[in-house]
Structure formats: structure tokens, C-alpha cells
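What follows is a structure written as C-alpha cells; I'll ask about it next.
One protein chain is absent from this view; the other protein chains keep their places.
For clarity, chains are labelled A, B and C in written order, and residue numbers in each chain start from 1.
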Amino acid sequence: MLEFLQQLINGLSLGAIYALIALGYTMVYGIIMLINFAHGDIMMVGAYVGFFSIAVLGSNIFAALIFAMLSCAALGVLIEKIAYKPLRNSSRIAALITAIGVSLFLEYFTLFLLTPQQRVFPEAAFPLHKYQIGGLLVSNKDIFIFVLAVILMIALQYIIKRTRTGKAMRAVSLDREAAILMGISVDRTISITFAIGSSLAAAAGVMIGIYYNTINPLMGIIPGLKAFVAAVLGGIGIIPGAMVGGFLMGILETMVSGYGSTLYRDAVAFGVLILILLVKPTGLFGKDTGEKV
Amino acid sequence: MLDFNFHLEDGELLGLIGPNGAGKTTVFNLITGVYKPDEGNIVFSGRDITGLAPYTICQKGIARTFQNIRLFKDISVLDNVRIALHKDAPYGLLKTLLRTPGFFRGEIQMDKQAREYLQIFSLEDKADEIASSLPYGEQRRLEIARALATKPTLLILDEPAAGMNPKETRELMDLIRWIRKDFGLSILLIEHDMSLVMGVCERIYVLDYGQVIAEGLPEEIRRNKRVIEAYLGEEVG
Amino acid sequence: MRVSRKLVLLVLMLFALGVLAGCSSKQEGGDKAGGDKAAVETIPVGINVELSGDLASYGSNSRNGMVLAIEEINQAGGVLGKELKAIERDCQSKPDEAMNNSAALVGEKVIAQLGPLTSGAVAGSTPVMMQNKTPLIAPAATAENVTVEEKTGKTLDYIFRVCYLDADQAKRMAEFALNDLKVKNAVIFGSTSDDYAKGLAKYFEEAFIAGGGEIVAKEGYVNGDKDFKATLTKLRSKNPEFIYVPGYYTEVALLIKQARDLDIKVPIGGGDGWDSPDMVKVAGVEALNNTYFANHYSVEDPSPTISSFVKAYEAKYKKLPDSFAALGYDSAKILAQAINDAGEADPAKVAQALAQIKDFPGITGTMSINEKHNPVKKIVVIEYKDGKLVSR
Partner (left out) sequence: MEKKRFVPRSFLIEVLVLAGIFTLVQYLIVSGLLNEYYQINLSAMCINIILAVSLNLINGFTGQLSLGHAGFMAVGAYAAVVVTTIYSQSFILGLLAACLAAGLAGLIIGVPTLRLKGDYLAIATLGFGEIIRVILQNIDFIGGPAGILGIPRYSTWPWLFGLTIFTIVIIANLINSSYGRAIISVREDEVASELMGINTTNYKVLAFVIGALFAGLAGALYAHYFYIIKPSTFNFLKSFDILVIVVLGGLGSTTGAVIAAIFVTMLTAALQTFPAIRMVLYAVILVVVMVYRPQGLMGNKEWGRRTFGRIWGEKNEPLANK
């Protein structure tokens, strides 16, 4: 039982990171129906910005976090303007390929600029403290990641449900034509969506830096893919779905490693995804709208 | 949402009218298998077709058109019709891949048939054009041609005259009558255009809020009080 | 729409220009050693390593070692009065690309090919090198069958390596654990997504059991993993006396750190994949205490050859060399010696000379090439002690 709870803690920390990345995926998808494969790489850029602001500028962890989020928000908007906007009226698959192109560009431009070597997050930026609670080991990093993720998610929910911007986002996501007629600036709304989504990814990137200490230019590929799976699991385009999907994915992976075998971890993750889709073809929270005839 | 009961005789030309949102298209979707009814049965030529897949229902002889035209937009007019002929494809997959003489005979035969259907709707000159490039009226006609190519015994037309001018509507009326006679099939028609419904239909059902509120000959319907209240009131009155 | 497309093109062009400019200026720097005297005749040397893909960071270190060696050789007057000229290719960590590059390099008449790193990629290159009778020196391919024919066990005439074999280093570690650390049981927790780590795990298990030890559990991870706590939590309950972690430092450092975070205090051991200055940075000084790995050399070795190599490497690349860099360096140096021994720049003759190399003083030990084209050299076991590398 104790081991199970310990595994659950492991799973929640991992899940928090997946959830944050998945949120960005889902937001972008919800609004322009694009699987933004570059999202994981934006996370990587966020991790690097965080790293440099701590290691070079000597800022503290919170300043680094905010700096990374702001830079990536700008990067997200820039990418959208350059690569995705010209394709807004083209086929979705063309946009998908562009996203793959952007993803490769971010990975290999970083690799070229900063060498493929991993960087090590300075331990001093966030010293580790361990707490023993009834036989369970919890570290301040576990708590930090979990709490920060939850705070960001609540903030996001607030923005979407309660603010004008959020209303505009929901309107554009529901019906872009109608939103235009209502006087909503679609360009601006899409930009804001990319900005928020990318800054969440940047937060996740810095968290990975703190939690796992190392970052490298290709670090975004696998978590990006996993987070995408998490987003689909929850029902892509649906915010609570991404959160639940992320945590579910983290816990699932941990449990498979803990009680089964790491070797089949990825296979099981995908297997569960496929099973869920077969039972519920639009993910856990997805609404089956059906096609109008 | 729908409580509905009606029947159709062999070779009959039946009209279904009702105000917007009365559930007319839903009836069509139930018959053609797009939606499944919660309860009740749909019997066609003495066989229960309730809950069958749309393609099976089509293969059993029910074909339809759509309220908002659903052609295969990016391919040629001829191919649109040839796709409808596919369920009776005269050659198998192996012959296709190996290009045996049987394949070519089959292709020629399908080509000929498809062009015949196009001719009926005066579309033979446009065979090689892309479907979406046709003008609206011709797209409507192509849709009927396509439905007819599945060789149905019941043809369901969902507002075939929508968007047509009076002249085109009159021509369509003649065409519908002629098709029924020549192909010997039953036709079920949803229409907003009263002149078309009154002009061609032999019997009419009036639907409102998912309920049949009247049934009868065009003349009877024209005089039916409930109908006038529910629907015709503003238009005829 | 049109405007934004033009903007796109502009931005992308600027990027491309920037990249090209950066690249060409870099190449200038790299070629300086040979570039000044353009008139001098050159001998082309192929470098075919992993510069992108999963293994990019190891491949680029190895490439750095090779390039440094070639520069030093040229500065010292080259070989046979000619300069060595490096032609670089990226094998993307894929066997088919490795093969493709080899064919391109052979087409450029290289004297030999250095790299790739992994045994799989070397196997991709092997047939091309054999056909064209051009030697290949693998800096770090440690699998059993790299230099011999798979079916017959016959030595491949043109394939060489400068690193020891997995079986040998795993055995060394097993014996070290049993005899020096005096442990009786062990668990193995290594990468299962590459053949290198899987081979080590297998050989370690064989040697450890042969030496009277017991393996109480075997677990695996996948390269690229960052979270090992789930499996470590599971292993903790088995109370092992020793953990053998075959794999690369990118994962191993995190794994050790997380093990110590979970209060797993037993000794942990591994292989040459561990060797990197990043180990201390990532895992931390404290976590690394009581960990040991078999290696080619120690970066803190005070011998003059090693310390001058380390200094030169640090000066050029602003970081410490790892095993891959050292092995890359050695592979280029041993090639130079073989060309000198052969007396002419002929690939086949160089291959013969390589097979005859005796007591070559490499950074990774003094080595002699044996009849299977493997180097015979000492394997050191290194202990991390308060962040310092101590040879055992």
C-alpha cells in the first residue's frame, strides 16, 4: 500500500507536467483544429530560456519561470504568424506538415546553436528538500510542480470562463464565421491562444529542468508526443480533458513501470489510448457531435 | 422527438410537407439509416429494414438526395454517377488489379450506363467537368441522376427545387413525373415549394412538431384547416 | 495573405542566411590548421558520426575528438608530408544513413572512415568499406561481432576498433563488485532500447553468476526516459546489495540521483557510457559517492599525454572531454600512425598497418590490435569520490 502511494506521488508529478503540455495542445487544437507538433519543442525552448536566465543572468526560479513563459508566448505568436496563418484556409494536413517542419526547425536550430550536449540546471536554483511523511518520501520539487501546475490550470480556467478574452476564444472555437460577425478579432484571439498555450509549455519546460535537472534540444519530442496522447485521451479540444488526460497518462506510466515492466510502458500507454478511443471515439470528455445530414 | 406513422404505396408519388423544424429531414434520415429510430419499425417491400446500415438500405432499393447538396465535389460529373453504379460493379477486385478483358468490358458498360443517366438530366455534355463547378440547378439535377443510378425502387428527394427559378422548377416537375413512369418507382418528396408539391404529388402528408397533422389528396390538404393554421396560413392565405 | 507570405519568406531567408553564415564561419575556424597552406597535398579522412538523432550528443563529442586529433597531427607536420583533411558526414544515428555516407566518402577517396559510434551504424557501413577495401575505425562500437563476420566468425579485413568489448568491461565490473565490494547479490537496471546496454546487462549477469553472485531482479528503461522513480521504488523493496546500471550518462545520472533521493544507498556500477563531466553536475557530488564504472581512461589521470589532451580539448571546445571524445581522438591518432607505418596513402596498405599496431600510446590506454582487430588494453574501474574520479 505504501509503495502504491509512493508510486501515485511519482505519477502525479509526471502527470502534472504532461497535463501542462497537453493543455497547450488542446487549446490550439480547439481553436484552429491544428495538431501543433511544434508544441513539445516550444517547451524545450522554454526550458532553455529558463536555464539561461538562471545560469547566465542569475535570476531566481520564479523570475526564470516568468521570463520563460513570456518569451515562449512571443515565440508561439511568432510561429503562428509565420507558419500557420498563411495556411489557415488550406487543408489541415498541409498545416500538420508545416507543424512538423516548425518542430524540426526548433529542434535542429537549437541543436546547431547550442550543440547537442545536454545542459544541467543549476541545483542551487532550487535546492532539494525531502520530507518523510509516514514512510512516504515527498520532495519539495514534487510539491512545487504539482501546486504550480494546479495554479496554472485554475488560472487558465478562470481566463477561459470568466474573461472577455476567454469568451472570445470559446466563440472562435465554436464558430469562427459567427465570431467574426459578432465583432471578435479572430487573429487576435488566435494569437492569444498561442501565447497562453506556449507559455504553459514553457512553464512545463522549466519544471522539467528543475525536476530532472537536464535539458537538451531534442527533449521536447517524447513528452510532446505523450502530452498529445494525453490530450486525445481526454478528448482533444477540451480543457478539462487535457488535465485529466495528462494526470491519467502520468499515473498510468508510473504504474506500468512500477508493477509491470518499463519495456512495455509506451506500448501500454498507447494501448490504453486506443482502447478508450474504440469505446469512446472522441476521447473521455469528447462529445460525439455526429455529422449533420 | 418524432412520433410518426405513415405508409407509401408501390409506384406512388408522395409529398411530405411541414413548416421548418417539423422533422421532415429527420424522417428521411430514419428511412435511409442515417439515424436509428428509438422504437418502431420501418418496413420496405415487406421486409423490416429498421436499424440496417445506410449502404444496405440503399442496396435494398432506397436512394436519396440531400437538402444541402452533397455531391462528390472534387471529382468529375461522370464519376459521381459511376460511383452510384458501383454497388453492382460488373467486375471483381482481381480483374481490376490484373486489368483483364472483363474489366474493360465492365468499364465500357458502366461508362455507357452512367452517360445514359446524365443524358436524362441533360448533363451529358458536362460529363468531364468537376462536380462543384456546375451551376446550382445542374448540381441538383446531378444529385438526382446519381441517386437514380443506384437503381432504386423508392427515390427520396429532399427539397429538389430549393434554389431553382420557376422555369427550372416546372421542368423539374415534368422530369419527376417522367422518371416515375419510366423507371416505375415510388417517389417520396419533401418540398417547400407548394406549386411543385401540389402539382406532382398524388398524396400528401403534413408534418408539424414531429406529428402527422393531416393526410390526403392535394385538394383536401389545401382546404384542411389545421394545415392552413400550422403552415399554409401565411403562404396561401 | 500575400503580405504575410512574403513576410514568411523574408524571415526564413534571414534565418537560412544566418545559419549559413554561422556555418561557414565555423568551418573556416575548423579548417584553419589546414587552410593556410592550400597548396599542400592532403589526404582525405572520412568522419561519419551521429550529429543528429538520439545519439547526437555522443556523436558530436566523438567528432570533436577526431577533429582535434587531426588538427594536432597537421600542426605537427601531417603524415607522409601531407595534411589530413576531414570530410564530415552525419549518419543521423541510422544504419542506412551510415551506409549511404560511407559510400559517399569512399567516392571521395578517403583513406579511412572514422565512426560511427554505435555497433548498429558500424554494421551499416561495414559492407561498403569491405567492398571498397577502405578501413573503418570504430571509436566506440563495443558489441562482440563488430569486427568479425556474423556467421563465420572470420575477422573482417577492413574493420577495426579502439575500444574494448562489452563482454570484457561487464566482466571487469562483475568481478570488481564480487571481489572488491564484496557484494553477494545485485539487480540490473539498464537501458533496453539499445543493444550496447542490453549486451552489458547480459554479460554482467553471466559473469556475476559465474563468480558466485545472485541476480535478484532485472529491470529496464528506455533511452530518453527521465523518470525512474517508479521502477526504483519497486527495486528498493528487493533490498539489493548492488545495482548494475548499463546505459548512457544522460539517463544514468538522473537514475542515480533519483535512486539516492529515494534513499537507496547501495553501491551502483556501470560501464563506459557513464563517462561524462555531466555526471557530477546532474547527479550531484553526494549522490555519486559509492558509484563505480568501468572505463577507457580517467579524465583526471595526471599522466602528461592525458592531461595535455584534456587541456587542448577544453581550450578548443570549452568543456571537458568524455570517453567518446577520447576514443574519437585515439581513432584519428591511430589512423595517422598506421598511414605512417604503411608508408603510403593507400587504404588497403593502411588497413594492413592497422592490423599490425603494437603498443600504441592512446589516451584510452596503451593498446595493441589483436588478430580480431580489437585493441588489447587495460580496463580501469573508476570510483566517484566526492565528485572526484579515483582509479581503482
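Just so it is clear, contacts are C-beta pairs under 8 Å (C-beta built on N, C-alpha and C of every residue); 3 or more make two chains touch, one makes a residue touch a chain.
Just so it is clear, the model here is predicted, and its values are computed rather than measured.
Colleague: Which chains here touch the chain that is missing from view?
Modeller: Its contacts among the visible chains are A, B, C.
Colleague: Which one, C:42, C:145 or C:290, makes contact with the chain that was left out?
Modeller: With C:42, C:145 or C:290 as choices, the missing chain is touched by C:145.
Colleague: Just name the one of C:74, C:119 or C:169 that touches the chain not displayed here.
Modeller: C:119
Colleague: Per the definition of touch given earlier, which of A:35, A:75, A:125 or A:284 contacts the omitted chain?
Modeller: Final answer for the missing-chain contact: A:35.
Colleague: Given the contact definition stated above, which residue among C:131, C:179, C:307 or C:368 touches the chain not shown here?
Modeller: Hidden-chain contact among the options goes to C:131.
Colleague: Taking the full complex into account, what residues of subunit C touch the chain not shown?
Modeller: 5, 8-9, 12, 15-16, 19-20, 23, 26, 51-52, 54, 88-90, 93-96, 99-101, 103-104, 106-107, 119-120, 123-124, 126-128, 131-132, 143, 145, 149-151, 192-195, 198-199
Colleague: Given the full complex, what residues of subunit A touch the hidden partner chain?
Modeller: Counting over the whole complex, subunit A touches the hidden chain at residues 29, 35, 83, 86-87, 90-91, 93-98, 100-105, 107-109, 111-112, 221, 225, 228-229, 232, 236, 263-264, 266-267, 270-271, 273-274, 277-278, 281-283, 291, 293.
Colleague: Take the complete complex as the reference. Which residues in subunit B touch the chain that isn't displayed?
Modeller: That gives, for subunit B, the contact residues 32, 34, 53-55, 58-59, 63-64, 66, 70-76, 78-79, 82-87, 89, 91, 93, 96-99, 103-104, 106-108, 110-112, 128, 130, 146-147, 150.
Quick note on the criterion: only the chains that are shown with their structure count from here on.
Colleague: Give the label of the chain whose average Cα location is farthest from that of subunit B.
Modeller: Ranked by distance of C-alpha centres from subunit B, the top chain is C.
Colleague: Between subunit B and subunit C, what is the gap in Å from one C-alpha centre to the other?
Modeller: Each chain reduced to its C-alpha mean, subunit B and subunit C end up 72 Å apart.
Colleague: So how far apart, in whole Å, are subunit A and subunit B when each is placed at the average of its C-alpha atoms?
Modeller: One centre to the other, that is 49 Å.
Colleague: Could you pull out the residues of subunit B that touch at least 2 other chains?
Modeller: Correct list: empty.
Colleague: Going by the contact rule at the top, pick out the subunit A residues touching subunit C in the complex.
Modeller: Residues 3, 6-7, 10-11, 14, 81-83, 85-86, 108-109, 111-112, 115-118, 120, 123, 128, 130, 137, 139, 208, 211-214, 216-218, 221-222, 253-259, 261-263, 265-266.
Colleague: Tell me, which parts of subunit C touch subunit A in their complex?
Modeller: Within the complex, subunit C contacts subunit A at residues 1, 4-5, 7-8, 11-12, 15, 19, 22-23, 51-52, 54, 56-57, 59-61, 192, 219-222, 224-227, 229-231, 233-234, 237, 250, 253-254, 257, 261-263, 278, 281-282, 284, 319.
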